[in-house]
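For this view, one protein chain was removed and the others were kept in their places.
Letters A, B and C name the chains as they come in the text, with residue numbers starting at 1 for each one.
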Amino acid sequence: MAKINMVQALNTTLHDVMEKDSSVLIMGEDVGVNGGVFRVTDGLYEKYGRERAIDSPIAESGILGTAIGMAIGGLKPVIEMQFSGFSYEMMHQLEGNASRMRNRSRGQFSVPLVVRMPYGGGVRALEHHSESKEAFYAHTAGVKVVIPSSPTNAGPLLRAAIEDPDPVIFMEPKRSYRSFKESVSPKDYTIGRAEIVRSGEDITIVSWGAMMRDTLKAVEMIESDTEFSPEIIDLLTISPMDAATIVESVKKTGRCVVIQEAQQSFGPASEIIALINDQALMYLEAPVKRVTMYDVVMPLFAREMMYLPSKGQIVRAIRETLEF
Amino acid sequence: MAKINMVQALNTTLHDVMEKDSSVLIMGEDVGVNGGVFRVTDGLYEKYGRERAIDSPIAESGILGTAIGMAIGGLKPVIEMQFSGFSYEMMHQLEGNASRMRNRSRGQFSVPLVVRMPYGGGVRALEHHSESKEAFYAHTAGVKVVIPSSPTNAGPLLRAAIEDPDPVIFMEPKRSYRSFKESVSPKDYTIGRAEIVRSGEDITIVSWGAMMRDTLKAVEMIESDTEFSPEIIDLLTISPMDAATIVESVKKTGRCVVIQEAQQSFGPASEIIALINDQALMYLEAPVKRVTMYDVVMPLFAREMMYLPSKGQIVRAIRETLEF
Amino acid sequence: MPLDTIGTFSVSRLSILDETGKADTDLMPDLSEDQLIYLYESMTLSRMMDARMLNLQRQGRLGTLPVCTGQEAAFCPAILAIRDTDWFVGSYRELGARLMRGETLMNALLLFNGYEEGNVNPENDRTLPISIVLGSQLPHAVGLAYASRLKGEKDTVALTVFGDGSTSEGDFHEALNFAGVLDAPVIFLCQNNQFAISTPREFQTRSETIAQKAIAYGIHGIQVDGNDALAVYQAVKEAADRARQGEGPTLIEAVTFRMAMHTTADDPSRYRSDDLVASWEKKDPITRFRKYLTKEGIWDDDRQTALEARIKSDIDAAVKEFEQGVEIKPDAPFDHVFGTPAQIIEDQRARFLAELEKEADHG
Partner (left out) sequence: MPLDTIGTFSVSRLSILDETGKADTDLMPDLSEDQLIYLYESMTLSRMMDARMLNLQRQGRLGTLPVCTGQEAAFCPAILAIRDTDWFVGSYRELGARLMRGETLMNALLLFNGYEEGNVNPENDRTLPISIVLGSQLPHAVGLAYASRLKGEKDTVALTVFGDGSTSEGDFHEALNFAGVLDAPVIFLCQNNQFAISTPREFQTRSETIAQKAIAYGIHGIQVDGNDALAVYQAVKEAADRARQGEGPTLIEAVTFRMAMHTTADDPSRYRSDDLVASWEKKDPITRFRKYLTKEGIWDDDRQTALEARIKSDIDAAVKEFEQGVEIKPDAPFDHVFGTPAQIIEDQRARFLAELEKEADHG
């Protein structure tokens, strides 16, 4: 089987879903004729025309707001925020409407839509193009937040997001778009379910998005000179979080490291620690270690790699936690 | 000394600051002629006219965006979001500009402004008028988030916020606006510093905003039949968080309960737990207990009191943690 | 020529009934006697229910309430001008319009007593619930209109309603711009009631009319006397017809007045004069419409007395039913977080129910 990268996985899925379901459409800045600035929507305009592949005006709130109407009206819009750094313009439509319509109407109306957005650092981009703010969206009841980490899980998760009856924020780690390929065999992923990518006994390691691959590499680095049995969890859904999988694992291993690209404070790692505290504190043999960006404005690219969690940092965090 | 409520404390402070510093102005929806829907800005229009008490168009992003310009230009705008539930419209101005201008310009420009917003439930209001989303703002580097809890601390904290060289989100617990009075003696409060409102040995109890008062009452309820020595911390600043005060306390007591009005997941309580995990895990004799709203859309007022943390819940949480 | 005029634009104002109830026959919309009477009755029902709810609120039996007395002609005729199969995307100050769309008196009583259940329209599933985030409903109407079109319902339009103050929001701009670009069959009906809480129109925008804002989007715009039921009907009807024929969106500015407080939490004496209010009393939309109907010989005092009695008894019945109390599932909010089960939510529901029980035990 041919190997594909994440962009291809996403693009193929969109082609496939749009072919099978005529209620799916895409909309966003430059998603049509141009095929998206990362080419994730390439070829859809050619196939489905402007009616189902809409190059929208530059207005993020307008994009989500219009998509909410479309979704209530029976379509399944897959909209794009060109970069997650420009998604805050639509926070009020998300918090005020997309997330609430089901509850507000006691289920009479629902808002099945997907907000795709490339996020995260490491691609030497301009300001606002490198942040990880999944926690903003996760702190909103009624919204699901999904982050794939590989060509293998990106496609099935995007499909699940499109089929989901609720608004799904689908954050794509742009650093992983083209950085590696996999031969993708069909596999089912369920929104709300984390994946144990490797079972183990000694330590639970939780990550997601682009950090996942660095985490796997860091584990390999440790294994080159140390024998240990890590349990590695790919979170995949940030909210609603799969507490059970994490908690069960920590109960078994007694140790945990969480690797997050977002700034330290008020990020997903804190929520994971809180869940462990709630349900597995007495099993802990060491503090849960969080490896994160700092509470600074994400630096421009000359400095960014110093600020993102490095493989070295992950290695050290795992070792320290094992040795605690 | 006459007793005053929180609205009076805030109003007096605004009058005082605007009299002394002609660069301070207020702006927002209905803050001028009407004196604000909660009357916090009452009388300022009469004294300072439309030039320094601006009834703005209804455009939250425009209000913050314009205030950013004013602040860079040498004024100190104190703007109002009429309710915190309508502040998401300005998230992009906050995340993209207010919080970043200092860093972007390496200190050449700064954005000293205050965004006041009533927040929180318990006043039988319409939809969107009862949420607690301080974590949204706290997860933004470069932004300070302050929440007073009483007439005594509201004034000095607002003054400190206005004098602060950075953008400060100042969230006012509207349930506490008029629900109690205090005779206010002058006291200094520093942004970034939590207050130990009562020292004790057995358990650390952390809260903020309107929950603070319920927490104090819950402690009284327990004391009516149980002898115990709680250390009670009023967080006051959500970000940057005063980790040291919390951690020192937990090291001493070994037990902790956090009471938060916000939904459970990704809220400040999780961050507090993460800080304790980082720095005081081995001192814990029980899991940190968090008492919070649930991860649901904040219900309308017929049900809201069932969903907000009740005094009974706080009592039970403290007892359980003491007895763990 | 180097300083060329490259575009000229104009804005018109439509009115049909004058203050004495005399109609301009040239412009008369095509409405049957039954339709005229249905419209009049709906406006009257709106007015009487509004008053009753205000009364209940003042007695502490309802929560914060927006009132709409004086604006009935600015929204009720719009509903008559569209179809049940069209989408209605309202705001929060158009009680009569909602009742015409199939909401019951009980809906209103429930909602303003803090029950989400009041948002469920039992008759029409193309009426969105009340929208409070100003301006944010406008793009929804654009999306609904687009969806209908794409799904092959060539005939469906979307009507959305909002206030003068809401035109200052970015969402107003983005929605009208999207509607223009997407050629969406939407009618944007602005209730220019002169105030946004305390803020008068002239602090809201420097443009002299709201209607002229249509020029910025290259779409139709018109101002209409919002206290003139026939003019509002006609303007909305024409906009709907144009939209159905694929001629795109229209912005309508209905000039009217909020006769009472913004909501029951508001004290309008702080910011506007009694004289101003009195000057608008003379323009009362219901009085004016009644004069017209009377002149036309299709209304009289007897019918009025009967109507009022009927409405009063309907309202009494609804209030009575409502006051008997409603049995409502405490944990319903957990039912509607997601459309799929989520363990974390179910765990919290269990905890919620357990806490509720403990509250009950310990008082």
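Things to note:
In this section, a residue touches a chain if its C-beta (ideal position, glycine included) is under 8 Å from a C-beta of that chain, and two chains touch if they have at least 3 such contacts.
These numbers come from a predicted model, not from an experiment.
The chain that is not displayed touches the following shown chains in the complete assembly: A, B, C. Summary of contacts with the chain left out: across B:A9, B:I26, B:I54 or B:V219, the touching residue is B:I54.
Within the complete assembly, residues 2-16, 24, 26-27, 168-174, 177, 180-181, 183, 203-209, 211-213, 215-219, 223, 231, 248 of subunit C touch the chain that is not shown.
Hidden from this view is one chain, which touches subunit A at 29-30, 33-35, 37, 55-59, 61-62, 85-86, 89, 124-128, 264-265, 294-297, 299-304, 306-307, 310, 312-313, 316.
Against the chain not shown here, subunit B presents residues 23, 25, 51-52, 54, 56-57, 59, 61-62, 64-75, 77, 92-93, 96-97, 101-110, 112, 141-142, 144, 164-166, 191-192, 240-244.
Please note the rule applied: only the chains that are shown with their structure count from here on.
The chain with its Cα centre farthest from the Cα centre of subunit A is C.
Rounded to a whole number, the gap between the C-alpha centres of subunit A and subunit C is 40 angstrom. Among all residues of subunit A, those that touch two or more other chains are 92, 96, 103-104, 141-142, 240-241.
Annotation for subunit C: residues touching 2 or more other chains are 116, 133, 170, 332-333, 336-337, 344-345.
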